[in-house]
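Complex shown without one protein chain; remaining protein chains in place.
Chain IDs A and B follow the sequence of writing; residue 1 opens each chain.
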Amino acid sequence: MKKFIKNLITLGCIMVMMIGVLGGCSNSTKIKSDTGDLVSSTDTSEKVTITVGIKNFTDSSTYKYWPMEITKAIEDKLNIELKLINYDDQKLSIDLTSGDMCDIMCVGPEYIENVLKGKYAVNLDDYTDTLAQNIYSDRFETRNSIMRNFRSNDESKLYFTTPGELGEGEGEKYSTVMYGYVVRWDLYKEIGMPEINSGDDYIEVLKQMKKKYTETKDGLPVYAMGHYNDSGLHSWTFRGMLDLGYTNVDANCMYLVDVRKNELISNVMAEEELSPFWDDMHFYNKMYNEGLLDPDCFIEKAEDLKGKYAKGQYLGGINSWHYGDWNTNHADSDESYIILPSNMVWSGATSLGGWSDKLFFVSSHSKNKDKAIQTLDYFNSEEFARLIFSGIEGQNWENGELMNDTIAMKSDPTRTEEWGQLGLSGSYGWDSISAIGATAILKDGSMASLWNTDKVFNSSLSTTEKDMCSTFGLNYPSEIINKRVEEGKSFDQSKINSLYTACMESAPQDITRIDNNVTEIVTNAIPGLVQAADETEFNTAKEKLLSDLKAANIDTAVKWWMETYQKAKENVKEVTAE
Amino acid sequence: MYKRKEKSSRIIFQIFNYILLIGFTLICVYPFWTMIIYTVSDPSIADIKTPVLFPEGFTLFNYKEILGLKGFFHSLFISILRTVLGTSVTVFTSAILGYLFTKEEMPCRKFLYRIVVLTMYINGGLIPTFILIRSYGLLNSFWVYILPMAVSAYYVILIKTFVEQLPKELEEVAIIDGAGYFKVFTNVIIPLSKPIIATIAVFAAVSHWNSWFDNYIYTSKNEQIQTLQYLLYQYLNQAQQMAEQVKYSHGAISSAAASISTKGVRMTITVLAFLPIFIVYPFMQRFFTKGIMLGAVKG
Partner (left out) sequence: MAKRKGFYHYRLLFMALPFMILILLFNYMPVFGWIYSFYDYIPGIALKDCDFVGLKYFKMLFTDVNTLRVMKNTLIFAGINIILTPLPMLFAILLNEIKLSPIQKIIQTFSTIPNFISWVIVYSLAFSLFSYDGLVNAFLQIFGINIDAGNAYNVMGDSNTVYWFQSFLQLWKTLGWNAIIYLAAITGIDQELYNAARVDGAGYFRCALHITLPELSATYFVLLMLNIGNILNTGFEQYFMFKNPQTASNIEVLDLYVYRIGLESQDYSYGVAIGIMKFAISVVLLTIANKAANKIRGEYII
């Protein structure tokens, strides 16, 4: 017993010692921050730290390669130390409460009221000709007038900037087909490459492919496709969106815009011929009854799907998000997945007002306000866009072309380290910071991202892609899109007016509440619809869903969305007419 | 005759008991084992052929990545410090408070005890708590790890219940000898309550070791006192972000991004989270093995 007490006393001693150590710790940090303040207030040309807070971002403090060469180029240019901080909603509401936030913040439109009423954003109009010249360049005229008119709490001031602006004729462009009908290339060739122009064609293709490939090498069952159930309705309605020509306005895909007509519809409540949701329900119902659909498709999440793709259990799919591992492991054979274009091809979309869900502002509480404005301005410059998409001039690119060494580095597995340290990797989210999008054409006549040239596209093809290109007579896979568009079989997104959605008000809480509830009801109705044995059963399930939705007040929400979209359209006409 | 019957049924019971408990333990250990072998398997093989008994290929990539995180050893030190200090404080405060609530002569005892119990159900919310912590000047201070968790109702309740079960004689003897409450607490109650103190020490150590939320909300701007769990949380977050980014990234997926698998990171972190219990718990178990003998304490 005495021993036990002795132990206790020893423990006490250790505690006291540790408190001492800690005292040291906290003192030293205090001194650091004090000196930091002193420096900033006396001499602005001294190097300061600028923090940028963004929701769901790769935090620079844990990123392995930070600071990358690109970071250093930015830091040298502005004479700052740059830190990118990851935020989530909880952290954001805490920092909004305390006012102690990053020098530059990026928030979604749902926070505009918090930021402006709390007076957290610097009015950039005070710096038009001094620190913020890039922000006010001609390129951003449209964006700025939208920000001033619809994102300023009716004060007509410029508080926010957005990333990803793409003007007329600068529409998105990719080397491969990103979305459409996924097929295993070897099997598709084996069945004679029948053309796919509709969902029914695709089911036929999958059926034939399954006959050729009934189980994997390890004896696992093979299915046509599965589903990810952790991204709202996306997985269950995306194919229909591509087929009928819509893009989604909200994350749950409940409201869509027709890319050719710029009309908003409610996915579930629209007439059946117009609705991607009902198109897809019939499609998956048919697929289910053919025995093609993975029976786990209602419980899978993205990660499970990824696992099954890696094991080769799927023949098709709707996008490129989950089969990456399989393709990496089969890069040298023609067993990889490729995507064939659908009616609407995911290409050519402009983004006149930038990405409306990311609003950057300079914090009025920033201790280095001038430097922060300068930094945000730099994010709005052509120099920055070229830097983060194409690298350092003279080292990675010159005369508007990428250097061969840089192109080779990207796809060379032995140079992973080097590639990471450079910082061009698309997986670090620089593109959601740059105000100018990848395919924008800069003053030197080339795109911001020099990767988007035929030459580069052609230089980094996998075995399967090469095979596909030679079969179809293409230079690179996504050329098939242009071909189909020319032939009139497909259409791209160049007609969509991105300003309409950019100018929409964000939904008030009672509408959001209805929408959340409705999404839940729709999601839960999917198994019943897909597994319906015949048409009567399908229609019964459909009637039940529609009456449930009516009871959940879906009409109120639909009405709000329709009116808001109309209002946004009129507002845009006013602003652009000015 | 009676004795032998008792003996044979006891043997049957023992066999059954061993099978049951060892079986259950295997169900507990096996998933953990699959996680360990997954984290040391070569990801390119493990994704195709899930390892079942032994690793498929071998790599320490996951662990090297974590050991190579910036500030790993400093935050490990902070975590250990926090765990040792926080556990000591929590155990001491909860033990003494638990003991005091067993004293029936304590004025307002029932009322105070109920106030403590209710803290298990009451919650002011994130933002008000943050505002208070800031007004106490605890923002970005190490003490915000220790003080809010210093008194835990659950531990107080456990101690009180345990102490009430103890035989009263020893305490009475000590009081007759002229010992005050504090002396009775240190000389009689603590030695007798070793099992429950060891238990709450394990509980408190684990919760200190694994908590990152307070670091995230209150002290994320002071890198000097970053804890290991917060560092790991950020690392996991980063892996998720990058996996997410790959979806939208333009053109081909770079090999650097592909090598980070969210599943691998998550499992590695889980293996690390179990480490302290693996170290602390067997050590604490020696306070569990022997039952109390009143005689032994008297001596």
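As a convention for this text, a contact is a pair of C-beta atoms (placed from the backbone, for glycine too) under 8 Å apart; a residue touches a chain by one contact, two chains touch by 3 or more.
As the structure is a computational prediction, the values presented were derived from the model and not from experiment.
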Absent-chain contact - pick from A:Asp279, A:Asp304 or A:Asp357: A:Asp304
Among B:Lys49, B:Lys103 or B:Lys221, residue touching the chain not depicted: B:Lys103
Chain not shown, touching residues in chain A: 89, 92-94, 96-97, 110-111, 113-115, 117-118, 120, 220-221, 229, 291, 294-296, 298-301, 303-304, 308, 313, 509, 512-513, 516-517, 520, 523-527, 551-552
Contact footprint on chain B, counting only the chain that is left out: 6, 10, 13-14, 17-18, 20-22, 24-25, 27-29, 31-32, 34-35, 50, 93, 96-97, 100, 103, 105-110, 112-125, 127-129, 131-132, 136, 147-148, 150-151, 154, 157-158, 161-162, 164-167, 175-176, 180-182, 192-193, 195-196, 198-199, 202-203, 210, 263, 266-267, 270, 273-274, 277-278, 281-282, 285, 287-295
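What we mean here is this: only the chains that are shown with their structure count from here on.
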Computed distance of Cα centres, chain B from chain A, in Å: 38
Residues of chain B that touch chain A when the two form their complex: 44, 47-49, 65, 68-70, 81, 84-85, 88-89, 126-127, 130-131, 134, 140-142, 186-187, 190-191, 194, 216-217, 220-225, 231, 234-235, 237-238, 241-242, 244-247, 249-259, 262-263, 297
Residue numbers on chain A that touch chain B, as the complex places them: 1, 4-5, 8, 11, 14-15, 18-19, 21-22, 25-26, 28-29, 56-59, 61-64, 86, 90-91, 93-94, 97-98, 100, 174-176, 218, 303, 307, 310-312, 321, 324-325, 328-329, 410-411, 413, 416, 419-420, 425-429, 431, 438, 449, 451-452, 460
